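Missing here: one protein chain of the complex. Every other protein chain is in place.
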Amino acid sequence: MGRYIAKRFGQAAIVLLLVSLFTYLLLYMMPGDPVYAMLGGDITREQYDIAYAKMHLGDPLLLRYVRWLFDFVTGEWGNSFKYSEPVRQIIAVRLPVTMYLGVWSIIISTLAGILFGVICGTKRGKAADSVIITCANFGAVMPAFWLAVLGMYIFSLKLGWLPTHGFTMPSEDLGLSIQQSILPLIALSVGGIGGTTRQMRSGMLDVVRQDYIRTARSKGLKESQVIWRHAFRNAVLPVVTLTGMSFRNVVAGAVSIEQVFGIAGMGSLLINSILSKDIAVVQSCIMIISIVVVMSNLLVDILYGILDARIRVE
Amino acid sequence: MEHFLEVKNLRVSFTGDIQKSIAVDDVSYYAEPGEVVCFVGESGSGKSVTQLAALQLLPVPPAVIEGGEVWLEGVNIMQYKADSPQMRAVRGGEVGMIFQEPMTSLNPVKTIGVQIMESVILHLKCSREKARERALELLGQVGIPDAAARLNDFPYQFSGGMRQRIMIAIALAASPKVIVADEPTTALDVTTQAQILDLLTSLAAKNNTALILITHNLGIVARYAQRIYVMYAGKIVEEGPAEKIFGHTAHPYTKGLLQAVPRLDDQNRRLVPIDGIGPSPGKRLTGCQFRNRCRYSSEKCCEEQALREIGGGQRSACIWSYEELKEQEKEGAEDERKETEEFGENVLEVKDLRVTYPLRKGILNRKAGELTIIDGISFSIRKGETLGLVGESGCGKTTTAKAILKLLEGTSGRVLLNGRDILPLREKEFRSQRKNIQMIFQDPFSSLDPRKPVEELVGEPLLIHKLVKDRAEYDRRVDELFCLVGLEPSMKNRVAHEFSGGQRQRVGIARALAAAPDIIICDEPVSALDVSIQAQIINLLEDLQQRLKLTFLFIAHDLSVVKHISHRVAVMYLGNIVEISDSEELYAKARHPYTKALLNAVPIPDPAIEQERERRMLPGEVPSVMKRPAGCCFCDRCELSDERCRKEKPELVWDGKKHGTACFQIT
Amino acid sequence: MDKETKTKIHLFFRRLFKRKLVMLAAILVLFFILTAIFAPLLTPYEPNKQDLTAILQKPSASHWLGTDEAGRDVLTRIFYGARTSLIIGVVSVLISAVAGVTLGLVSAYYGGLLNTVISRFIDVLMSLPSLMLALALGLVFGHSIGSLMIILGISTIPTYTRMMSAQVLSVKNQDYITAERVAGARNSRILISHILPNCFSPILVLLTSNIGMTILAESSLSFLGMGINPPTASWGAMVSAGCSKLLLNPVYGIAPGICVCLLVYGFNVLGDGLRDVLDPRLRGSL
Partner (left out) sequence: GGQKSEETGQQKATEAEEDSKEKKTEAEKTEAEKTEAEKTEAEESKAEGTEAEKDTKNETDGVSETEAANTDKESEAAKSDVKAEDPAGKDSGDSAQIKTGGILKIGTPAEIVNLGYPGKPGSSNELIVMQPAVEPLCRYTKEGELDPWLCESFEADADALTLTVKLKEGIKFHDGTDFNAEAVKWNWEAFTAQGRTEIGAIKSIECPDDNTVVAHLAQWDNTIPDNALWLAGFMYSPAYAKENGEDKANVNPVGTGPFKFKEWKKDVSISFEANKDYWIEGQPYLDGIEFEFIADANTLTTAYQAGELDALGMIFGDSVSIMKATGEESKAEDGLTGGATISIVAFGCTDEKSPCKDLKVRQAFCHAVDWETLCQASGNGSMYYVNQWAVPGTWSYNDDVAGYPYDTEKAKELLKEAGYKDGVKINCYTVEPNTTQATMLQQYLSEAGIELDIQIIDQSRSDEMSGINGNWDGIILSAGRADVEIASIYGRSFTDEGVRYVGGFLHPEDLAEVISNAKAAKTQEDRAKYCKEMAKMIIDEYCMIAPIGIGSGVQYEKDYVHDTGILRKHMIAWTPEACWLDK
C-alpha cells in the first residue's frame, strides 16, 4: 500500500511539474503587460521601470520559472504583486472558505444525488422516477449563477429571509454562517445533485440487471435489502469517480457563485489573479488545486479499493 | 397435489420492441424429493425462463407471466406477489438456485462469507456466530479447503469451479427441499464439471432434495438424470425416464440432439446435425414448432400437437409414433465418414516453443520476473492433417495458438512454417506471410466486427494481400467463399448480429479460408455453440478438409469433439504436452494419468454405458501458471506421483514413432 | 439491402421515441434548431438594430419580451442567439471530440511511450480548472466565435480521451481485432475501420450531453465577461447581461436562461435516450 501511494505521488509530482510549466507558459502568452496589470495604465516610464525591475521581467522566461519553482518547493511562495502580501497568507485566508463551501456542497449533492438516483434506479418507469429524473435533468442544466441570482432575488430581496451576501466561518458566528451559506450551497449543489442522480440512476440500472442481483433475489432477500446490500455498493462506484472529479472544481471555486454572493474564495482569487497577471498567486493556486486533485484521485482510488476488493490487488 | 413440486401450464412472454414474444408456452412438470430431473434443449428454448418464472425471478417488465400454477408442497406460490414475504421464504428457503455463470453470479464487492451468511441468517433466523458456523460447515460440504481462512475472501480470489461451489453453498444454506441448477457447469472444464455435478447429486441424494438440473449437454443428462424434459421453443416436446429417452427416443428433436453430439465411443461416424437454426421466440410457427427443421415433418405437423403418453411414463409431442419414426429413419441411412490417410510434408513445425509474460513491479514498471506460460512444447503437423490440442482451461492452448501466429511478445523457440522459421521475422516482413496461416476463433460473437457487413470481413484478406485484381473478381471470390461454407451469398451484406451463432462461425471460417492458407488454427471453434450447430460446423470443417486438403491445428477442451475430428491428438497440461498420439490409439490406450483422468471425466450420452463406467474423479483445482510445481507439472494432482516426479521434469518418451508420453511412471 | 437499412433506422427511431420524454426532448431540440434556422422569418426586427430611445423596456405588444440595454428586441435576439449557442455547442463539441477521440485512440492502441506522453498531457489538462483554462485561453485567442469554440473545445478534451482510452482498451483485445491482425491488416486499417466504429456509441452519448454542457459553459464565461464579442447575440451573453437587469426587465434575464435550460435539457435527455437505445441489455424493457 505504502509503495503504491509512493508510486502515485511520484507520478503526481511529474504532473504537477508539467502543470506549473504549462500554466507559466500560458500566463506568459497572455496579452497584457503585467506591469500595467499591476499599476494600471496611468503610469510614467519611471514607475514602469521600477515595477519592471521589481518583477524581474527582464530575466529570461526559463530563469523566472526555475526561480519560481525553487521558491515554491522551498515553501517560499513569493509575494503577490497585486495584494502586496505573501501568497501563502492570501491562500490561507481563501482556501478554507472555498473548501468549506465546496465540501459541504459535495456532501449535499452526493448524498441527495445518491438517494434520488437509487429511488429512480429501482422505480424505473414509475412516476417517482419520471419526476425525479426530470428535476435532476433540469437541475443539472441550470446555470449556477442564474440560479444564484434568482435565489437571491427571491429569498433575500423579496422575502428578506436570508442575507444577500458575505461569508462567515461557522467558528466565528454559527447562526450568521448558516444563514449566509444556504443560498450559495443551494446554487452550488443543485447541478451536482442533478449530475449525481443521473449517474447513480444509470449505475443502478446497470447493476440491477447483473446476475448477482438475481442471486440475491433468489436467496429470498427483500427488494430493499437487495438494493441496499447488493446493488448499491456496486452502483455507487461510478459516483465515487464523479465525486472525485468534482473535487477539482471545488478547489477551483465556483467563480460565478462567489461573485454573486460576494464571497472571497479561491475562484475569484484565481480569476482576478489571472486577469492581473499576478503570476505567483496563479501558480500557487494552480499548484494547490493540482495537489488537491492528486489527493482526491488517490482518495477515490483508496475508497474504490475499500468498496471493491478487485481493484485493491492491482 | 400429489407431487412435491408441480408446475402447471406455465406461460411466459416478453414484450419486445416490436411484438410480444412467447418464451415459455404451456409448460408443466414436476419433481419429487431425492429425484434428479433434467431439462435439455438448445439455447433459447426456454429452460432458464421456465425456472425463473416459477420463482418469479424474471424482470417484470419486459417479462410477463401469463398464466400457470406453481404448487410447492400443496401451496400455489404463484398467487403471491414477487416481493411478498411468502415468496421470499420460498426463494432460498424452500428452493435454492444455482446459476450458469459462476463468474458473475456472486457479488464482486462482498466477501463470500457475508454472502453465504446472509442467506443463513435470513432463513434460519440465527445469530451471526451460528451463521458463521453454518457457513463453515457449508463450505466444508462443498469441498472448499481451509474454509475458515477463506471466509473473508472475495469472489475474484476463487477459480470458476470454486465459485460454483460457493454458489452451491449459498443455495444449500437453508437446506432447501428443491435445488434448481441452471447449467451449473457450462462454463467449466470437464474435470471440474464432473466434480461439481457429483457434488450436487450426492448432496441432493443425501438431503433428499429434488434437483432440477438444466443443461444442454446430453452426456450429463445420461449420467445423472432420473427423468428428463426435452424443451424446444418454449414447449416440452418429450419427457420421460432417462433410460426411455435415450433408449426409446420418441421425438425427432431428441433424436437430432443425440445424433448431433460426437461421442467418445463413436466409431468413425459422421455427425448428423439438426438442420436450420434454433427457435426464435418472435416468429412462432403454427402446430409443431420443430416442423421446419424436422426431416420427418408432414402436413399434419401444422396442427397443434399435445404431449401424448407413449408408455412407461414417457410422453412425446410428435405425431409419429416411435415405430413410425424408426421406419422412416431406415430410408435415409447414415453415411460413413471417409478417411484420408495420406499426409504430405510438414506444414508447421513447432520446436521447443516457450512463452513468457513479464511480471512488472514498482514505480517504474520494472520487469521483476517472468511467468512461464508455455514451457517448451514441440509438435509438427503434416499437410492435410488435423492435430487436436486438448487440455483444461488455462493450460495454454490459446497462448500456443497466438504464439504461433506471432501475436505475442516473449516467445522463444522455433516455429517453422513451410520450413521457414517465422519467429525472428519482424511484423512488417511477416505481414505478407500471414495469408498462409489463419485462425478460427472460439467465440463467434466477439470475433466478428459487429458493425461491418460480413462481406467486408470475409473479403478483407483478399484486399489486404491483394489477391484479387478487380471488383468483379473480388465479388466472385466472396460469393464462392460464402457458398463454400454453406451460406447464401445474398446474406453477405448483413452484419454479424443478424446471423445465428452457427452462421457466424461459418463466416469466421470463410474469412479464414479467404486467403487460401496452408494451415488453419482453430481455437475451440465449436465450444460456444449449441450441440446441433456444433455438428454442422464439425461436418463443415471435415468436408472442407477433404475438398481443399486443409491442414488444421484444432484446439478444444471437449475430448469427444477432438477425438472426432483429429488425426492426431496432443494433450496439454500447464504449458506442457504430456501425451501425443494418433487419436484412435490415444483413446484406446491412454497412458498418461492426466489423459486417463480427462477421458474418464467426459460423460457419454447413454445411461446404459454410463452406469457401467468406473468413475474416478480427478482431484484438485484446474492448475494455474502462477503455482507451477517444480518437477512434473501434474505431480500435485497425480495419484502415481513420487519423489522423482516432484523433482524432475519428465520428457516425452516415444513408444514407436507415434505415441509420446511424458511420465516417469509409465515407462 | 437499402430497405433493410431503412427499416433499421426506422426501428432505431421507434425505440428512441418510444418514451415520451425522449420524444419531448427531441421536439425541444428540433424546435430550437428550427428557430435558429428560420430566425429572420419569425420576427420583424433585426437582432442588432438598436433603439436607444427605448432601452430596457418591459414586455409589450410590440416587444413581447421587452428590449435590452441597447433597445434591441429581446425575443429577436433569443431567436438569433439560438444560432450562436447551437453553433458554439455543436462545433466546440466536435472539436473536442475529434481531438479527444484521436488522442485516446492512439494512446490506448499503441500504448508505451506515446500513451505515457498523452496521458500526462491529459492529466495536466485535467488538473487545470476548466474555467481557468477557458479564461486563460480566451485571453490568448480573443473572443470571436471561432476562438470561443476552440477554447470551450480544448477544455473538454480530457473527458473524451479518457472515455475513448477505456473503450479502446476493452475493444482492442476482442477477438475480432486479433482476427484483423491475423489477416495481416495494418494498424491504421485496424484503428480506423474497426476500433473506431466500435468505440463510438458511448462517445455519441457523451457528445449530445456535452453540447449542453458547452452551451452552459459559454454562459458562465459570459457572466465573467469573457464571452463572445458583441453585437453577436448569444444566450450566454444575454443571460449574464439580463441577470444584472433583473429589476429593470426581469424577462430579459429569465427568458434566455429558460431557453438554455430547455435546450440543454433536451440534449441531455436525448443523450440518455441514445444510451438506453444503444445499450443492448436494455432493449425491450424501454
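To keep things simple, chains are lettered A, B and C as they appear, and every chain counts its residues starting from 1.
Here, contacts are C-beta pairs under 8 Å (C-beta built on N, C-alpha and C of every residue); 3 or more make two chains touch, one makes a residue touch a chain.
The structure presented is a predicted model; accordingly, all values stated were derived computationally and were not measured.
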Checklist outcome for this item: Listed by label, the shown chains touching the absent chain are A, C
Item to check | Which of C:Ile55, C:Ile87 or C:Ile145 contacts the chain that the document leaves out | outcome: C:Ile55
Next on the checklist: If I consider the whole complex, including the chain that's not displayed, which of C:Leu94, C:Leu246, C:Leu262 or C:Leu278 touches that chain?
Outcome noted: C:Leu246
Checklist entry - Looking at the whole complex, which of A:Phe9, A:Tyr28 or A:Tyr48 touches the chain that is not displayed? => result A:Tyr48
Next on the checklist: Suppose we count only contacts with the excluded chain; which residues of subunit C make the list?
Outcome noted: 48-50, 52-53, 55-56, 69-71, 139, 142-143, 225, 229-231, 243-248
Checklist outcome for this item: Even though one chain is not shown, subunit A touches it at residues 31-34, 36-50, 79, 82-85, 90, 93, 149, 152-153, 156-157, 160, 163-167, 259-262, 264, 268-269, 272, 275-277
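Please note the rule applied: only the chains that are shown with their structure count from here on.
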Item to check | Whole-Å separation of chain centres (CA-atom averages), subunit A against subunit B | outcome: 51
Checklist outcome for this item: Taking each chain's mean CA coordinate, subunit B and subunit C are separated, in whole Å, by 47
Checklist entry - So which bits of subunit B are touching at least two other chains? => result 59, 61
Item to check | Shared interface positions of subunit A, touching two or more other chains | outcome: 209
Item to check | For the subunit A and subunit B complex, residues of the former touching the latter | outcome: 3, 6-7, 10, 125, 209-212, 214-223, 229-230, 233-234, 307-310, 313
Checklist entry - What residues of subunit B sit close enough to touch subunit A in their complex? => result 52, 55, 57, 59, 61, 83, 87-93, 96-97, 99, 101, 104-111, 118-119, 122-123, 154, 156, 167, 170-171, 173, 362-363
Item to check | Residues of subunit C defined as touching subunit B within the complex | outcome: 1, 4, 11, 14-15, 18, 174-176, 178-186, 189, 193-194, 197-198, 283-286
